[in-house]
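Every protein chain of the complex appears in place save one, which is left out.
Letters A and B mark the chains in the order given here, with residues in each chain numbered from 1 onward.
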Amino acid sequence: MIHFQNVTKRYGEFTAIDNLTIDIYEREFYALLGPSGCGKTTLMRMLAGFETPTEGKIFLAGQDIAPVPPNKRAVNMMFQSYALFPHLSIWENIAFGLKREKMPKHDINDRVEEMLRLTRLEKFARRKPHQISGGQRQRVALARSLAKHPKLLLLDEPLGALDKKLRQDTQFELMDIQEKTGTTFVIVTHDQEEAMTVASRVAVMDHGKIIQVSTPDRIYENPNSVYVADFIGDVNLIEGTAKLNGSDSYAMSWHEGHAPLSIKSPNAFSDGQKCHLAIRPEKVAISADQPAEADNAVQGRILDIAYLGNISTYHVELPTGAVIKAQTANTRRIARRAFTWEDTVWLSWTATAGVLLAD
Amino acid sequence: MRRFVLIAIPYVWLLALFLVPFAIVLKIALSDAAVARPPYFPQFDWAEGIAAFIAELDFENFVWLTEDDLYWKAYLSSLKIAVISTFFTLLAGYPIAYGMARAPEEWRPTLMMLVILPFWTSFLIRVYAWMGILSNEGFLNQFLMWIGVISEPLTILNTNSAVYIGIVYTYLPFMILPVYSALERLDGSLIEAAEDLGCSRLTAFWLVTIPLSKTGIIAGSFLVFIPVLGEFVIPSLLGGSDTLMIGKVLWEEFFSNRDWPVASAVAVVLLLLLVIPIVLFQRNQQKQQEAE
Partner (left out) sequence: MTLKTMTMTAVVALGTAAAATAEEVRVYNWSDYIDEGLLEKFEKETGIDLIYDVFDSNEVLETKMLAGGSGYDVVVPTGSFMARQIQAGAFQKLDPSKLPNKGNMWGAIEERTSKYDPGNEYSINYMWGTTGIGVNAGKVKEVLGEDAPIDSLELVFNPANMEKLASCGVHFLDAPDEMIPAALKYIGEDPNSMDADVVAKAEPVLMAVRPYITKFHSSEYINALANGDICVAFGWSGDILQARDRAAEAENGVEIEYNAPKEGALMWFDQMTIPVDAPNPEGAHKFLNFIMDAQNMAAASNYVYYANGNKASQEFLEEDVIGDPAIYPNEETVQNLYIKEGYPPKVQRKATRLWTKVKSGT
């Protein structure tokens, strides 16, 4: 439905968006994920019409939207600050866009009531924005931006102002509403957990470029770059050189005096190419004795233990000085924990547990 | 105790700087003119007692005000001049405040400085400067004739137009500052939200910017309207002889007729005319706040 074609946006010397081409499909929940300053907000503001591309074109439903001003686009935006009109009641806020369309009065009434029901705000219709809670305000903002049946809804850090618990509830609510309304949602966030939770597809951005676009699980399991692997979740990165060892299988020498690591990878590497093994802590097993049948096993000393309740993360220092994180579920009570500081342990993982990434 | 002192200070202030002078003016308004020093009667005398003193007072002077249409005409004319000049001050001040609020952050202190800068020069000198600009042989006429817009000098000085120019110029900062502070607080994303929801730039301005700067507009308008209503210096320097303002009438009663009681009565009525809209306005504000 949306097609960015070689879009570039520059502010003076600074390039916010760098020759970017992406597609967003209908009914999708699309997340733009990246650190602040990566260009994700600029991208969204170009969709809303508050910024125009320096080069390239943006198509909405096949139509170039460059000449369409923001007020004429079938695109609505939910602002990070919510931007609720403080002088208008909740009801009037939601009706604001509808009134601009010169909709008949009773239709406006019906639509506003419908939106109030959808966001469970019926009781607050007559209040002013400063008289309701943060979560309610967030829902008003959502109701207001959905009221006009936009083809595309843009959400700029929609949950940033909420506390964690409320954020989690609201994430599900958002997904629910997206499903009910069938609108295409594009969300901008720097919170990878949020992106992973709500989005059907995630685009990871950095320095004005899209690094990877994929479903949340693929982004997590199969990052296409060190950057993505590192940005999404926790990861161990081991640097080495690759050597082909059978089909799709590589032996990565990573430190002199240690056996090369055996890794299966769909990505092709030439012999001697520098590469990184990215492996998630929860895929690294920890044991007191050397495991019998592990593809890879290394020995180390426990440096630190982070106890998170449901899981614990062990920081294990290898003889080479590198620190590898391993995560285990705390299925037992803490008092009966098997390892403690300074214990020597074995870390092991299978050949398919990690991904091999180019430099 | 500390709380009491805190509350007492503004009340003492109000009492000393407003109520006591007002009581004195009111008392003079209820007296009779006399050839004496000061030129009214009765003078308060402890020996005769307060009762005797009060018995001497009457409302004659207020009755007098209703008998000559001069006073009503002067009040109405002042009101008209105050309304019109407040409107033009708003018209001129709002875009300036808007521009300031939209200017890059690092420029704003400088812009603010520029607005306040004229205050560093004597107000009289600035009004005299306008006389130099607006007179028939003045800069404005010379400039307009030089560029060929007019062939005969325009008579601006000594007309109501000059009064409006002078008032708008003098009171502009009083309008700009409150409007600016209201606009500066305005979240830019509200305008974007309005545009996003289908407003053109102009409707967004009407439906969002104006209502949200309403407090600044009202505060600025009052800051301009109230002093202009009693303005005396600007109309007497820039205005023509037919610029009728209550400040001038008051001056005449006081200075030409030496009739302090009538002058005081004029002042009391002027004050009431001012106080009533202010009180109504504040009531309205309070009600709104309670309703919220």
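Here is the rule we go by: a residue touches a chain if its C-beta (ideal position, glycine included) is under 8 Å from a C-beta of that chain, and two chains touch if they have at least 3 such contacts.
Everything numeric here is computed off the predicted structure, so don't read it as measured data.
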item	value
Interface partners of the hidden chain - shown chains only, full complex considered	B
Chain not shown: contacting residue from B:Thr66, B:Thr110 or B:Asn257	B:Asn257
Residue among B:Val5, B:Val35 or B:Ile147 touching the omitted chain	B:Val35
Residue ranges of subunit B at the interface with the undisplayed chain	33, 35-39, 68-70, 73-74, 77, 135-137, 158, 240-244, 249, 252, 254-259
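Definition applied: only the chains that are shown with their structure count from here on.
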item	value
Euclidean distance of C-alpha centroids - subunit A vs subunit B, Å	58
Complex contact set, residues of subunit B against subunit A	187, 189-190, 192-200, 203, 207-208, 211-212, 214, 292
Of subunit A, residues touching subunit B in the complex	48-50, 69-72, 75-77, 79-81, 83-87, 96-97, 100-101, 128, 131, 144-145, 148
